[in-house]
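The complex appears here minus one protein chain, its other protein chains still in place.
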Amino acid sequence: MDIDRIDQIIEKHEGAASSLIQVLLDIQSENHWLPKAALKQVSEKLQVPLLQVQHVATFYKTFSLVPKGRHEVNICMGTACHVRGAGRVLDKVEELTGIKPGETDLDLKFSLETVNCVGCCALGPVMDINGKTHGKISPTKTEKLLKSYE
Amino acid sequence: MSEILIQIDGKEVKAREGMTVLEAAKGAGIFIPTLCHHEQLEPFGGCRICIVETESGGKTMLAASCVYPVEENMVVNTRSEKIDRIRKSLLELLMAHAPDSPQLNELAEEYGADRDRYEKETSFCIHCGLCVRYCAEVEKKDAIGFVDRGVRKEISFVPEIASRECNACKRCFPLCPTSYLQAAFVLTESFSFPSESSEHK
Partner (left out) sequence: MPSIKSPDELEAFRKNVLSNRDPSKPSITLCSGTACHATGSKEVAAAFEQELEQQGMKTDINFRKTGCHGFCEKGPIVIIDPEEICYLQVTPKDVPDIIGQTIKEKKVLDHLLYTDAITGEKTALESEIPFYKHQQRNVFGPNRRIDPRSIEDYIAIGGFQALPKALLEMAPDEIIAEVKAANLRGRGGGGFPAGQKWEFARNAPGEQKYVVVNCDEGDPGAYMDRSLMEGNPFVVLEGLLIGAYAIGASEGYFYVRQEYPLARKNLDIAIGQVEELGLLGKNILGSGFDFNVHVHRGAGAFVCGEETALLMSLEGRAGEPKSRPPYPAIKGLWGKPTNINNVETWANVPLIINEGAGALTSIGTENSKGTKIFSLVGKINNTGLVEVPMGITLEDIIYKIGGGIPGGKKFKAVQTGGPSGGCIPENMLDLKVGFDELSKAGSMMGSGGMIVMDEDTCMVDIARYFIDFLTDESCGKCVPCREGLRQMHKILTRITEGNGKEGDIERLQEIAETAREASLCALGKTSANPFLSTFHYFKDEYEAHIKEKRCPALSCKELISFYIDPDKCAACMICIKKCPVDAIDGAKKKIHIIDQAECTNCGTCFDVCPSKFDAVVKFSGVPVPPPISEEARMISKKSK
């Protein structure tokens, strides 16, 4: 990611040290991950120790320190979805993609994450792919769905 | 700072407003065990070994004495069946990580903790935070810190800073109760320190 773009984002938040999380969120949202160079730039410009930037970047689940795949698959593991069988959907997705939550496949095609409740409990189990919510997912429907992504 | 009178283990203790229960106890020569506490560092409140029973304003509860502020007429007990039971449990949980730590073993003997109560864990860091806090507060180098959270939390050196500063310093090493710090340093040095010819970007 462009250093200039990072500086722009930092300026938007008036360079305040307390805006660290907001700055990183903007970078994550545009770039889909936080490269080390970005962390260093943010540390310098916000005058926050690299240590703190590192802690924040690893503490919060939204941030990724490794590149993500083209398609981000999020499976809701909230209680309502769990009770309706989300665990088996997860097993199926792991089987089909070959990766576990937190991982990205070698082709950089899919990234898999589990999330704790997207608030669509009436549609459980719920799977979110690239921001699109798919409800009433079953292991069989999952196969068809994932195959439709290039 | 106004004077506050409290009672610890039946003894009347004079304390000052703003003091913690641990400070007041130390001043009166009363011993409370600690693992994550250090004279030169801000109180951390992480290990919870220093918990004591406090009764104040009609409320009885357990509090971590290293961070709990003294209150007028507070009554404190540093030992009881409950406190001993909990300290034993905390030690057993920690000894799943570092059964050979001298500090843990000394306390284990006092509280009857069983080093094998829980299945052994692979990491022998007990997260006392002494290394992290010492580097930040005393040396002010920020060469080592925590990463991640919960059961995945770990200490981690910042290779760029550690490679510059640590070999000449290492003043945090003696603080580590389990020598995990030393082991982590050796690993970081071998795998992550930037080589002389190229800086890692």
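In order of appearance the chains are A and B, and numbering begins at 1 in each one.
Following the convention adopted for this analysis, contacts are C-beta pairs under 8 Å (C-beta built on N, C-alpha and C of every residue); 3 or more make two chains touch, one makes a residue touch a chain.
This structure is a prediction, so every number in the text was calculated from the model and none was measured.
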| item | value |
| --- | --- |
| Chain not shown, its touching partners among those shown | A, B |
| Absent-chain contact - pick from B:K26, B:R48 or B:R164 | B:R48 |
| Hidden partner interface residues of subunit B, rising order | 45-48, 51, 62, 64, 67-69, 82, 85-86, 89-90, 93-94, 96-97, 117-119, 121, 126-127, 146, 148-153 |
| On subunit A, residues whose C-beta touches the chain left out of the figure | 16-22, 24-25, 48, 52, 55-56, 59-63, 77-80, 82-84, 88, 91-92, 95, 115-124, 126, 133-135, 138-140 |
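One rule holds in what follows: only the chains that are shown with their structure count from here on.
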| item | value |
| --- | --- |
| Of subunit A, residues touching subunit B in the complex | 36-37, 49-52, 54-55, 58-59 |
| Contacting residues of subunit B [partner subunit A, same complex] | 136, 142-149, 156, 158, 160-161, 201 |
